[in-house]
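Here you go, one structure.
As you look at this complex, bear in mind that one protein chain is not there, while each of the others sits in place.
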Amino acid sequence: MSGEKINVAIVGASGYSGEELVRLLLGHPHVNLSVLTSRQYAGQAVTSVFPRFSGHAGASDLTFSEPSIDLLADKAQAVFLALPHGVAAEFAVPLAQRGVTVIDLSADFRLNDANTYNEFYGTEHPAPEWLPKAVYGLPEIRPDAIANATLIASPGCYPTSILLPTIPLLEAGLIDPEQIIADSLSGVSGAGRKADVAFLYVECNESLRPYGVPKHRHLSEIEQELSLANGSPVTIQFTPHLVPVNRGILTTLYLAPASGQADDFAQWTDAIADCLAKRYADEPFVRLTSSGRLPDTKNVTGTNTIEIGWAADPRTRRLRVFSAEDNLVKGASGQAVQSFNIRFGFDETAGLPI
Amino acid sequence: MSGEKINVAIVGASGYSGEELVRLLLGHPHVNLSVLTSRQYAGQAVTSVFPRFSGHAGASDLTFSEPSIDLLADKAQAVFLALPHGVAAEFAVPLAQRGVTVIDLSADFRLNDANTYNEFYGTEHPAPEWLPKAVYGLPEIRPDAIANATLIASPGCYPTSILLPTIPLLEAGLIDPEQIIADSLSGVSGAGRKADVAFLYVECNESLRPYGVPKHRHLSEIEQELSLANGSPVTIQFTPHLVPVNRGILTTLYLAPASGQADDFAQWTDAIADCLAKRYADEPFVRLTSSGRLPDTKNVTGTNTIEIGWAADPRTRRLRVFSAEDNLVKGASGQAVQSFNIRFGFDETAGLPI
Amino acid sequence: MSGEKINVAIVGASGYSGEELVRLLLGHPHVNLSVLTSRQYAGQAVTSVFPRFSGHAGASDLTFSEPSIDLLADKAQAVFLALPHGVAAEFAVPLAQRGVTVIDLSADFRLNDANTYNEFYGTEHPAPEWLPKAVYGLPEIRPDAIANATLIASPGCYPTSILLPTIPLLEAGLIDPEQIIADSLSGVSGAGRKADVAFLYVECNESLRPYGVPKHRHLSEIEQELSLANGSPVTIQFTPHLVPVNRGILTTLYLAPASGQADDFAQWTDAIADCLAKRYADEPFVRLTSSGRLPDTKNVTGTNTIEIGWAADPRTRRLRVFSAEDNLVKGASGQAVQSFNIRFGFDETAGLPI
Partner (left out) sequence: MSGEKINVAIVGASGYSGEELVRLLLGHPHVNLSVLTSRQYAGQAVTSVFPRFSGHAGASDLTFSEPSIDLLADKAQAVFLALPHGVAAEFAVPLAQRGVTVIDLSADFRLNDANTYNEFYGTEHPAPEWLPKAVYGLPEIRPDAIANATLIASPGCYPTSILLPTIPLLEAGLIDPEQIIADSLSGVSGAGRKADVAFLYVECNESLRPYGVPKHRHLSEIEQELSLANGSPVTIQFTPHLVPVNRGILTTLYLAPASGQADDFAQWTDAIADCLAKRYADEPFVRLTSSGRLPDTKNVTGTNTIEIGWAADPRTRRLRVFSAEDNLVKGASGQAVQSFNIRFGFDETAGLPI
């Protein structure tokens, strides 16, 4: 399909994820950006809201529209939703019903179980009958399902940083599912472009703070996917922290050997290294850091790459695994475009900086 | 009066200037903080809103109140107003009428002319009859008037950084009043603690931008005071920029010799240096940087000190004068406390970090 | 001893810890700063190197000296060493031998065992006979020993943030000593004021990175002190991260119930809260955050306070304990002054911002 162009819409194009989608899709060789919606900026030229895009050939004609199901279904074969949870479902369901491919960056269709949604998001799920039809869109883990999906629920930023290093190890039975700890640091763009005193420059600069413990919303999808990989329920400790960078998530995972793996520590760590190396050998967006180097977010910001590295600790017979990603790219918009590429049969890397 | 304690109130104590007043006045040897008001936090303990203050002996009993003229007049001999312009006058006038000393950090009583207020603030002045009674509270320039004032209009952050270096030079007839340019960089706390997308961490970090040209509101008081120093009207160019620091203003002034001063450049620059050295020899909060060193905001943040330095340019026969201050201390709350000290006869430096 | 002034020297006064000692001791009511040494700046006025201090009465006469044992022993009753490990011992031993009280901020006398020093610092200990005489100077844990010490080894920044929350819980037998994980974020001043590309602004800004795993040097003293509290050897996982702030350490501790404590989770968490509340009820520099609030470094920067908070996780039956400190104050220079206060019988808070 390499010569083809797909008409694509972005709903909620003026938040940070939406803006990043605009950036990526304006440069995508197989995309014609046909509709951008924003309630706040409806009627305004995209380049007046985002001067950065003025130089892009495709941007000068674009104007933000009011969101409308009819308009979207009429003008787009694929629609990216960069909306708050709850709101996204109002678009996802009617669009999917009309056969439009929906790539939803919200949490609305990430969970298989409506009760879990209720528990973590504090509200009834708006369309539980669609939960079984949606695909949790981690491209490295579930490419075939993504290729055939109508409704792709693109994962959250923290879950991506935690699941990619952990799922292969759980599937291989190498780590103890009862002793997983995920400690994550996130840049402030993760909080979205919303007027909130807590995310003012002065409140975040020169500040380091944990939040969202013990039950950050992302924990629900993290545990769901880890449980699927494990074959039985997994409960973990997850601690997000807010730190003063614009972009980037750095996750530190504390892992212990599965029972039966604990006897020979060196053998276990070799098995871990082999497992990740094999699993991700052909994945263009997963970069395993070589021995002695640990991930650093500045190596990946602006790109769809996730760096994964590890350090064995013979003293405690435990392993630390680290991952670094750009929360707005691999953790959100880039990964969504990656799923789009898979869904429409394009090269997985089309339009995506590595 | 060294043993005395004055009962002091802060109205609008939960913004950045208000919080800084709390910090300074909690440590002030002659102040008993009797009332703190905040509409937003009324009823809450001060230490629950500002955990930083928990260790201060005086803070643990303080609770934010709803603002009330009766309460303030009853409980305080001096009231600091850290309120938006327009709102401040609603407190300043009735409190001053009851004989309470008012130190107003807003712009409401900085201008002598109600028409200028209208021009720059876009609204009728709420109490023009009080303009002649208020004192523009630059402690280094007008200490006697401050000592006897009931209503002190504490200067804005940019004006302080521009006026202190310039007024002595204008008064001495050393610089050309028609060729003054003030180029200023400000940290983001200058925008206040208000929920506004423009001041989110992500919008300010890695961003450098001018704003407020050509008629930033502070220009009105800058030109008023320069005109007074000059003896006739002065019009200047003033360009504020927003840069990613929490605190600090760095001002670069471009100055030319007054007519009659242009013939001997070396003599002129010596006269400039002498003028500033003499004027500020005994001022505890003005630090002239020695030859070869230029001001840097990191030398003054957290303190009430303003650094002033200069560099002569024989090639253009012009002078650059630089100043660095903490916009929340010398540019706002510290300077207000300095005026309070003068007004109540305390040592000018009481409670103020140098 | 409240009216007394002690003659105090700082060796290595031009690094970040040294500069912070100068700041604190210039404002200390019972200190006369008699000697400041710096090989790099010997002969220069202190205020020319650190313009910030120009306003301090005591600073204007101070000039950096070349370090000399004779000079120090002659002029100072107490000497703070802010030197690299290995170098500190060259001053600590002869000064202590002459009866001068030495407060050493380096690692040279923190460890009881010279072999551990060799293992973690990669060099023979220069004066192993002094190890048993030195006191590991955590003021909240070992005040009596500090009060009588000649050689006080002031703890490292990370250890302080980890030990203060953990030692009481270990001593009370509440937590499992085999399952302690400490995950820490540090500002860049922790790396010292040394010319190193890795700590340039551009290399640290917009970067999040782990380092020093699995055997950061501070691990040696952390485990030593935890083992003492536990009564038997403790081995932990400790992961430091470098994040872009000037100052601050935020530590997240993952803790599990001791055997015998695991049956009733609510009772266990209550016991934890009680234990910390009782232990630190009268400590001026330990602030337990109230329920629902978690520590944030911006609440403590510039002060000697450490905030400690916690969040129980009934799902995993584990506890997260958080601490926030200023790495240069409570984590280094402030804590050293706190030990000095105890040693010389002054109020523990003298000269220290809370």
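Residue numbering begins at 1 within each chain, and the chains themselves are lettered A, B and C in the order written.
Basically, contacts are C-beta pairs under 8 Å (C-beta built on N, C-alpha and C of every residue); 3 or more make two chains touch, one makes a residue touch a chain.
The structure displayed is predicted, hence computed values, not measured ones.
Trainee: Which residue, B:D108, B:E140 or B:D183, contacts the hidden chain when the whole complex is considered?
Mentor: In the complete complex, the chain left out is touched by residue B:D183.
Trainee: Taking the entire complex into account, which one of A:E206, A:E221, A:E325 or A:E348 touches the absent chain?
Mentor: Candidates A:E206, A:E221, A:E325 or A:E348; residue touching the omitted chain: A:E206.
Trainee: Taking the full complex into account, find the residue in A:S65, A:T303, A:S323 or A:Q338 that is in contact with the omitted chain.
Mentor: Residue touching the chain left out of view: A:T303.
Trainee: Using the document's contact rule, name the residues of chain B that touch the chain not shown here.
Mentor: 181, 183, 185, 187, 203, 205-211, 213-215, 235-237, 239, 241, 243-250, 252, 254, 294-298, 301, 311-316, 318, 320, 322, 324
Trainee: Identify the residues of chain A touching the omitted chain, counting contacts across the whole complex.
Mentor: Those residues of chain A that touch the unshown chain are 48, 51-52, 54-56, 206, 284-285, 287, 289-290, 293, 296, 298-300, 302-303, 305, 307, 354.
Trainee: Go through chain C and note every residue touching the omitted chain.
Mentor: Touch set of chain C with respect to the missing chain: 16, 187-189, 193-197, 199-206, 244-246.
Here is the rule we use: only the chains that are shown with their structure count from here on.
Trainee: Taking each chain's centre as the mean of its C-alpha atoms, give the chain farthest from chain A.
Mentor: Looking at centroid distances, B is the chain farthest away.
Trainee: Report the chain ID whose CA centroid sits closest to the centroid of the full protein CA set.
Mentor: C
Trainee: With over half of the numbers shared counting as same, classify the chain B/chain C interface as same or different.
Mentor: Same residues, largely: of all residue numbers at this interface, over half are found in both copies.
Trainee: Hey, how far is the Cα centre of chain A from the one of chain C, in Å?
Mentor: That pair's centroid distance is 39 Å.
Trainee: So what's the Cα centroid distance for chain A and chain B, whole Å?
Mentor: 46
Trainee: Taking the mean of the CA coordinates per chain, how far is chain B from chain C in Å?
Mentor: Distance between chain centres: 37 Å.
Trainee: Going by the touch rule set out above, which residues of chain C reach two or more other chains?
Mentor: 206, 296, 298
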